[in-house]
Every structure is written in structure tokens, then in C-alpha cells.
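One structure, pasted below without further comment.
For this view, one protein chain was removed and the others were kept in their places.
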Amino acid sequence: MDRGIKIVTGAATAVSALAVLAILVFLAVSALPLFESGQFGSTLAGGWQPTGDLPRFGIGPMIAGSITLSLSALLLSFPLSLGICSFIMGGAPRPLRTFVSALVHFMTGIPTVVYGFLSVLLLVPLIRSATGGNGLSLLAACLTLTLLILPTITLMLLARLGRFDNALKLSCTALGMDEAQTQLKVLFPLAKKGMLAAAVLGFCRALGDTMIALMVSGNSPRWPDGILEPMRALTAHIGMGLATDTHSPEYRSIGAAGLVLFVLTGVLSLVIRSLGQENGEERRVA
Amino acid sequence: MPRALKVFGWFAAALVTCAVLLLVAFLVLRGGRALSPELIFGDTPWLDAVSGQKPVFDGLWPAIVGTLALVGLSAVIALPLGILSGVWLSEFGRGRVGRLVSTSVDLLAGIPSIVMGLFGFGLILALRRSFAPDANTGLILSAGCIALLVLPYLIRTTEVSLEGLPETLRLLGPSLGMSSWKSTWHILLPAASRGILSGAILAVGRAAEDTAVILLTGAVASGGIPRHLTDHFEALPYKIYYLSANHRNASELDLAFGAALMLLCLTGSLFLLAAWLQRSLEKRWAAER
Partner (left out) sequence: MGGSLLKTALYVCAAALLMLAVACKPATEPQQKEKPEAGKVNDQVSSELKSFEGMEGDISIAGGTAHIPVMEAAQKTIMTAYPKISITVEGGGSGKGVEKVGAGTVDIGNAGRPLTEEEIAEYGLKSYPFAVDGVAVVVHPDNPVEDLSTAQMINIYAGNITNWKDVGGADQAINIFTREEGSGTRKTFWSKLLGKGKIIEDASFVGSNGEMRLAIAGDPGAIGYVGIGHIDETVKAPKLDGVAPSQENAASGAYPIVRKLYMNTKGEPSDLVKAFIDYIWSPDGQQFCADAGYIPYKPE
């Protein structure tokens, strides 16, 4: 019977593990014609101008758009997450902390399409009337995305900072440090890897989100050049682009976009994995 | 400096709380106004609709059924696969193969949902060109892709829940002469059940809210209740996306609000429940470690 359980669970695991490989293969195959004709480089770097004199299907602007968008969302979200983390870990009276903690957990359950929906109805008109521009813009997408990734980052920070022994915290209190001092002087420096991991995780989540970018960014295939200007993310590009012929260069550029996303998020996932332990923590087994 | 941190902490908490409460209040009030039997069943009497006798137009019923069918189907695929994989990782996953698998699972977790959808779409194209010229996007394809999407959650929570069990519990089975299988099935899994359940609930919530995958693998804006596994289907998140961009009048916008409210209640409570279960599991075994 021992063998039985090993086989059954092993088989299940094999399926799960091979899924990643299968996805990579499919993406590579759909972008294959680009590799073969040597256009891959220009697809990555070039611009998107199907109606110009020389139709071009480069996804460079979309790559730049995705990275700019995710980075800006991270820059807004990370400090806020850190602040909330500090709040929950002890900067306030018990009931408030519980409430905010419950709120953050609840936020993880808000679907991205609902964020996008509410943003289209509330945020975009606000930006439009405040600035006279389009409303659909990098700013709208960035602000909405900030809310989306905030709980992800906060929860990971809480998990990582919470790994530290209660005894450590007690020692700090015994030395006369208050909550904020403990966090600032002791916990945060110790948890540098954890903080980096949380930031990378948030960035990865922002990079992979489709609906918010699709609904409020304006989807303009240009190099991002202003916070109030519309732009297009790689994810939204894929979402929009399937209205095309699967033999066309447009479709191949979508395959390339998928491949780029896969590689980017893959690398980031590996980075997060490698940041798995702090010095002086119990080693995780796998 | 520490003072500044404390103040900033309050500021951040207040800002985010206000933002979220504002959004939720707007949705609840505006969506609440739209709630009515017509929202769900349109002009069709509800009994006829639920029994499948008459189709529902201009109502959310097909989308609700579609979402439930999708989630159910993905759960059937993902739960056994995920839990068994989690068991393997925690029981047999030491060493190089284990680390390789674990890395693979982490990579899977990082894949954006739209890429998963692209994979599903590409799969159908490949099938059509080779073995199965009649293959088409539909419920089963979407369910499969969503299962892949949520698999990492299930695997990880199962693995972590099992690993979190005290050593004494692991030794209990073998010390009584039980085989590995029996020990896992009768002792370890039940003990870790709350954590595993929380992972399952998380997976269900994630499956219900996903839009990007179904965008490419079989969701339609208007199509009634799916009648077989390969049918196209409606789903709440897709309906929200479609209606927000394409509503022709106020009542269609009401549909979108109603759908958004329903979806939010569903996923919000699922995620809260999962979090609570996870907490209670940790508490239960914390003392014994």
C-alpha cells in the first residue's frame, strides 16, 4: 500500500509539474514563426503600427507599458502596505487592528473585474473632469492596480514579519522599546528579504493582471509618455488581439507577448522563491 | 522616526479603509437598488427558468448557472490533483525531484491568467489541426484552464497544512502499525482538513472571479444555460466586463451592478471564510509544535 500512495500522488504531481512545461511549449510554438524569420528581436523592440506605410507589429510599447504600470503601482502600494502592516502588528488598539486586518483579507476577495468596473464608473470620470483629458489613462490603471496588489503585499509582509519569534519581540519590549521602535529598528531590518519578496510578489501580480488594464488604460499601443495618457499593457494586448486571424502577424505578436509575460513572471517567481528564508530562520524543507 | 512610522501606519490604514469602504458602499447601494427577481430572471417566471423549461433573457440567471457550473467542474478537476500533489510534496518531496516539482508549482502560480487563457486557446487550435477537428472552446476547456490556475493554491495549502502538523501525529500511524496510506488518509488529512479546506475555498473563489481565462476559452455575452460540457457559457465576471463596456441602456447597466454585487459577496465571503479556517488550523496545532 505504501507504493500505492506514492504512485497515485506522484502521478498527480507529475501532471501539475508538467503543466508549466506544456504552457511554455505552446507559447514558444505560437511565436515560432517569429523566431524562424529572425523577427523576434524587432517584435520585442518595435512599435505597433498596422496602418502605417510599413505595417509593424512590435510589442515594445506594450512591454514598456506593462512595466511602467506595474512599477508605478508597486511604488504606491508598497509604502502603504508597510504602513498597514505596522498598524496591524501593533500600532493601534485591538479592535481597530482586527478590523483593518479583516478588511485586508476581504480585499483579497475583490475580483479584479469589479475593481475595473468601479474604476470605469468612478475614477475615470473623476480624472477626466479634473484634467480635461481622456480619463482612460496610466493614472487610472495605476491607482486601481495599487488597490489590487495592496492586500497581496500586506499579507505577505505580515506572514514574513510574523515569523519572528515572539521572544524577540518580548526582548525588545523588555529593553523599553515601544511597538514602532521594535518594528523599525529590529523587525524591518531583519526581514529585508521578506520585504523584497513581498515587493516582487506585488509587482508580479500587477504585471499579470489583465482586466484593470483592459478596462481603464485606454489601450493605446504607444510608448507610455505621460501619466495622463492612455497606454496598453501586454496582458490587455493579448486580451484585445484575439480578434485576428491566427495565421497573421498580429497573432504571432500575441504569442510573443504571451512568451514575454511567461518569462518575466517566471523569473520573478524564481526570485521570490530564492528570497524564501531570512538569516536565522528555520529552514523550510522544500 | 518611530513616531513617523506610527503616524504613517495610521494614515495608510485610514486611506485604504476609506477607499475600499467607498467602493463597496457605492457598489452595495447602486447594486442593491437593482436587485430584484427581474434582475436574475428577466421576464421569465422563475420556476420555468430554474427548471430549464424556458430560457432567460436580460437576466443574470444563465451567468449564475454558468459560473456555478464552471467552478464546480474546475473543482472536480483541481481538487484531487491539487490535494494529492500536496500530499506527495509534503510526504515524499525531499531531495532534488521534490525541489524541482516545488519550483514548477511556484512557476505555475506566477503565470498570468491571460497567458493561461492563451494556452487554452492555442490548445484548441492545435487539437483542431491534428486529432480533433471538431474541438471547440467551451465549458470543459475553461474549467481545465481554471483548474491549472488554482492548482498552486491547493498544492501549497495542502503541503503547508500537512507540514504544520506536529511530528507526534506523523509518528502515530506508523507506531500503531498502520500503512503509509492509512496513516495519511485517517490521521494526517483529517487533522490538516481545515487548512486544506481553506485552500479549496480559496481555489473556488479564484475560479469564480476569473475573467481573463474565460475571455479566451469559451465565455459568451449571451448564450443561455450550457447544456453539455463543450457548450459556450455565460459567467458573472465576463458579464460584468461585457456590460460595463457595452451597455445600451440603464437596465443593462443595472445588470452589471447586480452581477458585480453578487460576485463580490460570493468571493468576499469565500475568502474571509478561507482566512478564518486557516487561522483556526494554525491555532489548533500551534501549541503542540
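As written, the chain order gives the labels A and B, with residue 1 at the start of each chain.
Note that a contact is a pair of C-beta atoms (placed from the backbone, for glycine too) under 8 Å apart; a residue touches a chain by one contact, two chains touch by 3 or more.
These figures come from a predicted structure and were not determined experimentally.
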item: From A:Gly10, A:Pro111, A:Gly208 or A:Pro230, residue that would touch the chain that is not displayed; value: A:Pro230
item: Among B:Val220, B:Ala235 or B:Leu263, residue touching the chain not depicted; value: B:Val220
item: In subunit B, positions touching the absent partner; value: 24-25, 28-29, 32-33, 35-38, 53-55, 57-58, 124-125, 128, 133-134, 136-137, 220-224, 227, 231-232, 242, 245-252, 265, 269, 272, 275-276, 279-280, 283
item: Hidden partner chain, residues of subunit A it touches; value: 47-53, 61, 94-95, 98-99, 101-102, 105-106, 124-125, 128, 132-136, 218-222, 229-230, 232, 240-246, 250
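FYI, only the chains that are shown with their structure count from here on.
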item: Of subunit B, residues touching subunit A in the complex; value: 1-3, 5-6, 8-13, 15-17, 19-20, 23, 26-27, 80-82, 84-85, 87-89, 91-94, 98-119, 121-123, 125-126, 148, 151, 155, 159, 163, 179-182, 184, 205, 209-212, 215-216, 237, 240-241, 244-245, 256, 260, 263-264, 267-272, 275
item: Subunit B contact footprint on subunit A (complex, rising order); value: 1-2, 4-6, 8-13, 15-23, 26-27, 29-30, 79-88, 91-92, 96, 99-100, 102-103, 105-118, 120-122, 147, 150, 178-181, 183-185, 204, 207-211, 214-215, 235, 238-239, 242, 246, 254-255, 258, 261-262, 265-266, 268-270, 272-273, 285-286
